[in-house]
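Reviewing the structure listed below.
Missing here: one protein chain of the complex. Every other protein chain is in place.
Coming up: chain A.
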Amino acid sequence: MIKVLFFAQLREVLNCASLELEANVSNIAELRAQLAKKGQRWQEFLASDKALVAVNQTLVNEDCTLNSGDEVAFFPPVTGG
């Protein structure tokens, strides 16, 4: 299983804080594509130019490989400080 978390505006527009998926996607690009199937909002807000992504709490790129047990988080560009 892969655990997927959503933060801030993403959590609100998707109305979802977290979900779990079978680990049948091999990288981030595939995970985005799989989640986009959940509907229009998912497709729009999880686009790679809108949502940053971290795997096991580290920012990564689209080709980052995924393994069962990973924690993936999608979130909007950060605005702290």
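By definition in this document, a residue touches a chain if its C-beta (ideal position, glycine included) is under 8 Å from a C-beta of that chain, and two chains touch if they have at least 3 such contacts; residues count from 1.
Everything that follows uses one rule, which is that contacts and distances are computed from a predicted model.
Trainee: If you had to name the missing chain as UniProt does, which of "Molybdopterin synthase catalytic subunit", "Ring-1,2-phenylacetyl-CoA epoxidase subunit PaaC", "Iron complex transport system ATP-binding protein" or "Cytochrome d ubiquinol oxidase subunit II" would it be?
Mentor: UniProt lists the chain that is not shown as "Molybdopterin synthase catalytic subunit".
Trainee: Spell out, residue by residue, where the missing chain touches chain A.
Mentor: These residues touch the chain not displayed: 5, 7-9, 12, 54, 57-59, 71, 73, 75-81.
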